[in-house]
Structures are given as C-alpha cells and as structure tokens.
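Supplied in structure tokens, the structure appears directly below.
All protein chains but one are shown at their positions in the complex.
Labels run A and B following the written order; every chain starts at residue 1.
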Amino acid sequence: MNNGDVLTSLRLLKGYTAWKTMDVFSWRSFMYLLVFSQLITPLVSLLVWQAVTAQEQTVYGWSSSEFLVYYLAIIMVRQLTVSYEHHMLGMNIYTGEVTSLLLKPHHLLYSVIGENLAVKIVSYTVSIPLIIVLWMGFTPTILPSFSNVMLFVLTVVNASILRFLWLYLLTLTAFWTEKTQSIVNAGEVAIFFIGGEVAPLFLIHGFFGDAAYYLPFYGMMGFPAETLIGIKGISLSSGLLLQYAWICTLVLLCSWVYKKGIKRYSALGG
Amino acid sequence: MIYVDDVKKTYVVPVRESGIKGALSSFIKRDKKEIAAVKTISFEISKGEIVGFIGSNGAGKSTTLKMLSGILHPSDGAISVMGHTPYKRAPEYLKKIALIRGSKPLFAPADLTALDALQMQRIIYDLDYKSFTKDLNRIVDWLGIEPYYKKPLRTLSLGERMRCGLACSIVYNPEVLFLDEPTIGLDINAQSRIRHFLNEYNRETNATIILTSHYMEDVTQLCERIMVIDQGKLLFDGNIDYLIESLTPYKLIVFTPDHGSTHIPWDRYGVVEHEMNGRITIRVANHQVPAITGRLLSDCSILGLTVENPPFESTIEQLYKAEVV
Partner (left out) sequence: MKKIALVHLFFKTSLMTQLPYRINFVTQALSTLFYFGSGLIGLRIIFTHTDSLAGWTFYEIVTLLGVYQLIAGILAFFVMENVENLPDKIVDGHLDETILMPENTQFLSSFGSCNVWAITDILLGIGIMIGSIFLNLDQLTLTSFQFIVQLMQFFVLIGCSLLISYSVRMWIGTLGFWLGRTGGGFILFTSIWAMGKYPVDMYPPFFKWLLYTLVPVGVVASIPTYVLFNGMGILPFMGLLFLTFIIYLFTNSLWKMGIRKYSSAAS
C-alpha cells in the first residue's frame, strides 16, 4: 500500500463517517435511550459490590472505594466502546440490501467502520457528560494517576477495536442463519459477563476464572477498567499482549469468514 | 339514514424546512400548520343506496369515510349513521358497519387462513355458532373462495385476499359498507367480480354501500349517485347521468367513411376529436345528434356508425375545471 492508497482509504472513511453521522443523528433520541439503558447493568453490579463491602469489609484487598472506581471505569469502557452498527449490517445481509454495498468499488468494511464511528460520535454527545456527572455524583476517594489515565485511553482504544471485530465476526453469520440477532446478543452478554462486569475477574476462582484471562472478553472490559485503578489480574504487558494477539486473531478470522460468506452469498444470490 | 351536517376536519401537522438548517430549527421549535382535509360538507344517504365518492388523491374522500366509520372525530359538525354518532364507537354501531380497504383487505397475521380470521370475527362480533356455520357456507360459495379459504393468507393473491376480506366483513351482516378503493391493484377480471358481488349484496340485503375509487368503472357501473370531492369540498352530489348530461352536453359520433370520401372536411358536421385508421370521431351537441347523424348518412357513404357517451374521466375533468356545477 503506498501513500495514495492510504489517503484514499482515509478519505473514504471520513466520508462514510460524516454521512452515517447525519443518519444516526436523525434517530438520536433512540441512541440516547440506549446510552441510558447501557448504564443500568454495570450500575447494578456496582451497587451489589457496594452492598457486599458496606460495613468496611474488603474483598481480596479491595474496599468499596476500589470497587467504585473499577465500576465507574467499567461504565466508561462500556460506553466508549459502544457498537450498534452490526444490527444494521445483519439486517442488510439477510434482507439482501447488502448487495448494493457489495457493488461499491471498495470493501464493505468502510461503511461498517464509518457507521461504528458515527454511532460513537452521536452517543458520546450524551455518554461523556453522563460519565462526568457520575464521577462527580459518586465522588470516589481514590483518584487515578495521570499515567494510569493515559494507559486507560490506550487500552480502551484497543478494546474498541476488539469489540468491533468480535461483533462483526458474529454478524457475518447472517450469511448462514437468520438467528444472527440472538447470536450477537449472546456475544454481547459474553463480553459483559466473562469480561469482568458481573465481578472483577480476580474474584472468580477455579478453572472458569483462570480461563477467562485467555479469552478476548477480558481485553474488551475488565483489563482496560483495571488499568485505571491498578491492574490486579495479570501484568500490564500480558494484558496488552492479550489485546493485540486477539486483534490479530480476530482480523484473520473475520476476513476468512467474510470470504466464505461472500462465496455463499453469491452462490445463493441472496 | 346517514346524515352529515356541516362536517369539517382539520389536521395539525408539523412543518419543517429541508436541509440541516431546517432540521436544526425544528430541533429547537416545531412549527405547526393546520390543514383542512374536509371543509364543510353536508349530505344525506338513505338506506339501500350505493354511493360513489370520487376525487383526486388528498381530496378528503378517505377522511370522510373514516369520520363516517368512527375512526376520526370530526373537528366540527355532526354525523349520524343509523341514529348513532359514529365516533362514540358504540359496540351496537360497530356491529352494523364494515370498513374495507382495498390496500389492506384483511386484518390477520399472514400465517393464518381466512377461516381462522372468520372464526375470530365470530367471537368478536358475538355470532351464534349455528347460524355462523350456516352463513359461512353460504358466503364461501357466494364469493367463490372455496378453493383457498383454508390456505395461509400469505399464499393468496391480492384479488383472493380482497374476496376473503369481504367474507370477513359480510359474515356479520353489516347494514352499511364503507369501501375505500375496493378494487385498487386488481386486474380487470378481479375488479368486475368484486363489483358484481357488491351489487348482489346490495340487492339481497338492501345494505347501504359507500365507496371511493380511482377507477371510474367502479363508479359508473355500481353507483347511481355520485359525490365528487375536491380540496375538501363537495363539488357535486347527485345522479350520475345528470352529471354527464350537464357537464358534457355532447355525444361522440364514431364512424368509418368509405375510401371515396376521405376529402370531405368533417368539421362541417362537428368538432373532430380524432382520426385514426379511417375511423373518425366527432363531438356533437346532444340535441343535434339525430340531425347530424341523418346528414352524415345521407351526404356520404358510411361503412359503420355508433353514438357514444364521452368517457367519464373527461366529465370529471370538466368538473374540476368548472369548480361549480
């Protein structure tokens, strides 16, 4: 790829993002409701652990203040890595509307990534103020250090890419089944459940807890959240390694499944 | 039986300018505008009549039907149908009327059959089981839906669905039928079957039928009385023949002269409408028709000649142009 190609790609991406942002903005009130509904489950988990540690108890060295920062971070990760475009893509695939996208002289991903960014832009207009209000409302006693904040930003960006790739992979099943909606929903629950939202992973014991450290979900939720308060589960380097290794694996998987899917689509004619 | 007295209907609709600027300003403040769909109409319809409502899109036909059936509340004025005020939607009233839309003839999930839909009507309209079964057989025969009324609705064609929709409505013997474009999207054959059926239903049960249509055939073949609505106002209400007579007081003489008389200037006899393949159509005032025909036949050698009414569409066109009759 030379410089010109990179420029063209960026221009395409910018164009799609701007175009899709206008589209998403037209149903922003729906997006805002989604922002609020995404807030609830981590909030419930937070309140559960606050109840457990209510009488000054500590769980593996964490008191209610650590849990508070951790869950505020979880809420942030969840809001900042937001991704809904796969619902539209799934619908487009099995209604056959994807055909018009496939006829465009570039890869399908440009419009999907553009839509992902558009969803993020519109949703940030509410979720970022909301996060600020939450930080002020709960007033945690421990504040993260500057270097932790920088680390948090880096790992959240990685988490965004991971979440996008994971959901995109699941959405591609729409080439084979009409149950994509359920599959994607289950995939999202997996992120939140095994990723560290129900409980920080280091509180889960046994094989289940150990295995979770090798799955991509920790890299999408728990790991970036832990960087803000100080990593508890695994070392920083192995966490980053986990994120990058899964990004590579998912990229390869996605392009393989995409090729298979397109082959099937063109064989059946939609 | 149906009295409509000075009825008006206005809608409030939000308006916004196009483009980003319009979107932004509507985000801050929504402008609203009142639109009068029906501006003061009054009429009476007696039992057993078949009345046709005609008018262009957005003229107020459907709004009027919706007010008559009770879906919409008139903004002003009074409506009485069989002694009921429609918008109160008393169950006794609703059991006596049916609204059938050509665009959406059946109100049932597509996986069900017409029979399922009919069973549902039995419960909703409190029909007696015995007489329902008897009526059902009669209706199935009458509408000719026997071959497919037990098949899932999604497998039926539009014409078949329309007939099933009619079955669902007449199964409770309504005394007034409101039909909104009953033949829309149907082929000529299916259209004429529906018309034929409506005529029969009217004759057998003396039901009142009010229909709107874009197809002039529907109106000319079914209705003696028509109402023309334009821009929310009643332009004409009366006998269809009278309307033709008064708006287009001329007939068309269509004739084919033999090859020898091609040089004759035909506008001597009347206004030449068109000339094709040796067939000539001239427009002649009603009272002159016998004289002109006589002259034509004696002056030249004519191979064939017919006298026709001008097409109904042109009558209606005249009406819109004239605005008042």
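Note that in this section a residue touches a chain if its C-beta (ideal position, glycine included) is under 8 Å from a C-beta of that chain, and two chains touch if they have at least 3 such contacts.
This structure is a prediction, so every number in the text was calculated from the model and none was measured.
Tell me the shown chains the invisible chain touches, ordered by label.
Contacts of the unshown chain, counting the full complex: A, B.
Among the options B:112, B:264 or B:305, which residue touches the chain absent from this view?
B:112
Given that one chain is not shown, which residue among A:6, A:44, A:132 or A:211 touches it?
From the options A:6, A:44, A:132 or A:211, the contact with the absent chain belongs to A:44.
Identify the residue among A:198, A:215 or A:240 that touches the chain left out of the display.
Touches the omitted chain: A:198.
Taking the entire complex into account, which one of A:7, A:33, A:150 or A:211 touches the absent chain?
Answer from the full complex: A:33 touches the omitted chain.
Applying the definition given at the start, please give the residues of chain A touching the unseen chain.
These residues touch the chain not displayed: 29-30, 33-34, 36-38, 40-41, 44, 47-52, 57, 59, 179, 182, 185-186, 189, 193, 198-199, 203-205.
For chain B, enumerate the residues touching the unshown chain of the complex.
11-13, 37, 66, 69-73, 75, 87, 89, 91-92, 94-95, 97, 99, 104, 107, 109, 111-112, 116, 119-120, 123-126
What we mean here is this: only the chains that are shown with their structure count from here on.
Nearest whole angstrom, what separates the Cα centre of chain A from the Cα centre of chain B?
Computed value for the inter-centroid distance: 57 Å.
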